[in-house]
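With one protein chain withheld, the remaining protein chains of the complex are depicted in position.
Chain nomenclature is as follows: A, B, C, D and E, assigned in order of appearance, with residue numbering initiated at 1 for each chain independently.
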């Protein structure tokens, strides 16, 4: 029995230390990450069982990736291995105002992008699974990946597996119209949609300044049951104000976190983990609260993965001080 | 002739770099620290002679510890070496709001915790010493350590050596009631008490919102001559507002420092060093001012030890700018 | 179904980089290791399923340890977690002739040493397991650990689970007579004994200059079916001659490897993995060959764990050149 | 054809990592820098050709220096090499409020300080050059360097090469009166003067609280055409407010940047680069805007050199968000 | 005027430190390398002017690559930049006997592999050039690269530019028959062929156990004037015996070097540099001697590039001791 299955690509992340530009560095720190993987890890940290389904080249980089994933406790038994293709890589430069952090993707031609229909037998894969989650990055990776993503959602719906989609538009991977077209096909099979106001406007033509009103429109127009999002201020790089909110006919909010930012990546994915965790217990308010707390904590952690304990999330929720614990 | 003798344990400190969690790290930075050691080092930086009395296992870790202590110029000639037991270790994770820094102690069973009465001949040890300082951590380490701490204070008083105690309650080592009971025995032999309002309330049942009023109560009830404390805002991890104050019948304050926090550890111990430095010259106001400046600077230094010069402390006191010096 | 279950303690290993002495270092590299864990990992690398049974404190160090173990693919589902006690640590200094590498253990009081009878229900634990392996380090850790080790071997024998014991005498943990006494109790339940000539002489009073003759004596006297060992020259630190051999009534040898030594630790444990791998296929000769190749490769790998692939082991067995592969 | 030639010394910079004091470090990060070199690099990043003229000892440190300079694309073909003397070094400690960053120069006796008249044939050196830039550090290095600096400016003026001088007073190198005397000799040959209000007051006795009024006085009294400066708030070490402004009879300003400070060094030199870049196109307003944007970005970059692209400068000018780019 | 132009791809090289496997690392050291680039750098170190012609993606990785190349003093003015494609990467694991070093290429789809005929106008590119060098890796990268390589050699021959080819067969890039077919087309335009006995046999069907006899056959059959090669013992990873030899109708040899191996990569390319350096002075014997000395030294240098001085090469040729120089 698996609580949550996530489907997507993960990459090896290479980042120069100490705010260096890639151009000047002689050294790269190695992490792994990928939106759906990050969410799966978040769920494990919160006490859920999670499985990550993907396709990875069986070489030293692929072994590095799988070693790191297995180390988190996420189930990798459904990951397909192939001698062909390559492991996607991305380079990350940390920023400082007025210089934003920057990501250079080198993921074209990966084993995941070559995942072809039929490699995964979705009815089998989804048996014994309670929840399927994926992000809008997965269908952006190739036409086959888009088709597989749709098949996964459709199969889940037909098997009674609950579903969530984090829209997560990436302009370096596809166009808004392509992303929007895919989303319109997918949404009928989605219970929970995570979408920033920008993505909702650009992909789904729902442009509402008010979150609740926009969410209600999305519900009405696309048949999803829950709409959720995170919001940030982002006027600096090293600090931020971060919160999450959700709408299922009524508005669920939580506190706004003043975060000191070590590494911003994965915060949205952590929010998704908390949200799903709450929804598995049919408690959306708690999902928003836990997701936001986990997302806030994620800003303080090096790497994309949420190395926190459930107890730490609870402490933050309870308003614990930031004084040193000793 | 030794200006100040401090008595306590020091540990090897192991901390992951770059805000990593212990769980994810492959590398640990090594420092040494201990409340009483930190204060001794602060006194040496301010120009005083200081001796640190302790008990250390004579193995490679113990040699590491002693090498670092000797390097500071603190006198280690009274440190007892033993082949037995172990060197205490603590692991430190740096934090970022809303994630506090965290300390994981692994100090049980150390050579210091096994220090038995009679190993130190206090009348001899304290001969030629002007001031004895210890913190409430020392008696928390074992029953014998509590007894020795008391003996040390009593002997000092009988020899006319001046004394200070930094209450410094550690909930991971003992209970408030045990700590309070020990403190009540010790305070008759203490001239200068450093106690946060929280510790005063929890251990000594003196709960006053106003520092001066609380300090006066402590003076009246326990016979100490001076009560001092530091105060912080602590609503973030990387910045803080820090100040110190003291009461000896009148209130001594100094400026409030806006500090950018590299490593918070040792700031209270640095304050104690400055305070004692002033009191050795019978100038409590200057003690508060120097202690607070040294404590403020300590937030900016990696490790527990105050690697600053007396000239730098004076420059901060004089309100020097934070523009680069060149 | 689990091919091999190993039972023992693992520790966090802390080592100064670049041949530094512990005393002079400011930095420690973090690895994990433990004889039985190392063997389990070796078996997974060779394609077997392996489970490691142990007891670990549930704190940040324990999470570090488990993350690293899970990352290898070894099954940790039977590891007991406890909030109490501590995670054992060992410090390693690398050497260079004439300075030997040195290990400083700080493992007393660990969660494993406090493992009490009844915590593990051996009949359940061993169900579905084909092979049980442990080393002589496990019974050396505490009286309870010695009793549990015996129970494990006895239960295995009664359930038809095959068994191996790597004698692996550690003089820092117990005396030869204590170790010998325990071994004499255990050997009736052991099918495969790995023992150096030194250990055989010191613990079991079988002192034969000739391996085969000694092995036959061990078989005759203690009822084990197979006796195996590795041999080294060890006249330098950075290079060695390494081989393995076994006796089951006839002598099985393999080539002698000239190894360039990056990190000697774990080579014997890797040999055990290869040996068991061969014996699971009832091919002792192949077990010796693969174990020796894996052990030789282990000398070239930083850390205690055998990060090689089965294909690399086969290439070494096939006599592949050491020219760069590109 | 060379757009801009800069003349000055560069040094190897050695800085402890992670906010350490020099006194406590076991490790130094290596960078190179020098005011005029930094400006030359800034010009290359903005698309100009730039040449750096200097004198360097031909040893391993000199090769390190030249390798780094050549790597930027700055033309080093006029750098004089000598087997004699030494390469200047400076040690940098990063700060945190209330501890300022600190620089310890060890540059006495360098090959540049021993540059003697006649070693550079200025009419030849300046042929084909459009602009000559130097800072007030160059003449401070030795009497010969002061004489050469003057010769360079005079020759430039006589050949119609445009000129700029960044006053950049360094109290560790010479006195205000010596610096003022040299500046008074030099200014008749300078078209563009960059001078902080403090330097203008201390060296040139032009003490005006209002920038424009002071600049006009400098123009009137010393015959320069343009006066420019940067301004900062500097009440913290890790953040600052930074802007630039210029006067050529009318005031040119740009936005004020809130910068998160990784490494403050080189920001003024970067401003000079942008200013000259604008003036080469006879657009002072754009020079101020680009110089300030480049200077703001420079605060975010480790090392003295401006590792940014012209596109990034344009993005900052266009008010791009600091959200991660992906 | 350029002494030597080399044509080929360079990559960013990423290597785990301290003999780690890629799979276990958290950190990668960054270098750059490529056979023809390495040779160009070697020529610059020996005092020649050298130009490297290539095609590189204009992103942060491409800037890193070009910065490193420019830093060596090699002329990059003919390198084509393109916003498209990617920068090739290779991962390197260092080895220790019996584990060979291993290279994992991730270079498919690079800007160089997409270099199309017409992008480089060879008659212009080769004007003012004395020598053209390339290796057999360049034509292996794509059909277009093979065609361009041939065009380059043909144009060189027609313009009187001297030519060399280092056969350098890479089995991961193409087959022996494809490589042999290309070589047969190219050799009529090649003056100097560098070929190991293995490559000569596998690609050109010249399998002679004796170097001189094989070389004479190659000269006779393919019309090259000089045949050269290096030879190694390669029975260990950290030490080797290395020498070079050449045949132009008579045999030229030099001493055999006992090398301690830090990083084997680039030794053959360094040999090519020395060989060409000698041949530019029409002194093949000296070319072999210098090439072998430079190649021997290259084994001692981290990275692919020969960071030695001509004086150091001369000292090695003169038989200087390996005692520390001070």
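Here, a contact is a pair of C-beta atoms (placed from the backbone, for glycine too) under 8 Å apart; a residue touches a chain by one contact, two chains touch by 3 or more.
None of these values were measured; they are calculated from a predicted model.
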item: Hidden partner chain, touching residue among B:72, B:135 or B:254; value: B:72
item: Identified contact with the non-displayed chain, of D:75, D:106 or D:208; value: D:106
item: Residues in subunit C touching the chain absent from view; value: 18-21, 23-24, 95-103, 105, 170, 172, 232, 234-238, 264-265
item: Residues belonging to subunit B that touch the chain removed from view; value: 67-68, 70-73
item: Absent chain, residues of subunit D that touch it; value: 14, 21-31, 59-61, 63-64, 67, 86, 89, 91, 93, 102, 104, 106, 108-109
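What we mean here is this: only the chains that are shown with their structure count from here on.
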item: Centre-to-centre distance between subunit E and subunit C (centres being mean Cα positions), rounded to whole Å; value: 45
item: Per-residue multi-chain contacts in subunit E, two or more chains; value: 21, 23-24, 26-27, 67, 102
